[in-house]
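Omission of a single protein chain aside, the complex is shown with its protein chains in their original locations.
Presenting chain A:
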Amino acid sequence: MHSDHSHDFDHTADIPKPQTKVIWKTFFILVALTAVEFLFAFTMDAGTLRNAIFIVLTIFKAFYIVAEFMHLKHETKALIWSVLIPMALVVWLMVALISEGSYYFDSVENYFN
């Protein structure tokens, strides 16, 4: 059961040239951001500021992967929001439970010591 359009692509001369500029640009941005992360990991002392820098860089990397590699930037607005809004709620849950962890640690410390 060969469909009619199979022979449309049989001539290799018809294949257009690859358009890979954006792909490699995104790749170099991802590599650069990872390199910056390692730079901070080895030159800066651990602390809230360094963790904040790591999280911001991670969000940038996530943006480039989702927007360019997964092509979400070029989808309809409704699809973009139906992916982003649930994820924003997950981030909220994460912030809430991490502060809950700190509180739990503090209360256990104060209770037993």
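Keep this in mind: a contact is a pair of C-beta atoms (placed from the backbone, for glycine too) under 8 Å apart; a residue touches a chain by one contact, two chains touch by 3 or more; residues count from 1.
One rule holds for everything that comes next: contacts and distances are computed from a predicted model.
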Of the listed "NADH dehydrogenase subunit M", "Glycine/betaine ABC transporter permease", "Cytochrome oxidase subunit III" or "Branched-chain amino acid transport system substrate-binding protein", the name UniProt assigns to the chain that isn't shown is "Cytochrome oxidase subunit III"
Using the document's contact rule, name the residues of chain A that touch the chain not shown here.
1-3, 5-6, 9, 15-16, 18-20, 23-24, 26-27, 30-31, 34, 37-38, 41-42, 45-46, 51, 54-55, 57-58, 61-62, 65-66, 68-70, 75-76, 78-79, 82-83, 86-87, 90, 93-94, 97-102, 104-105, 108
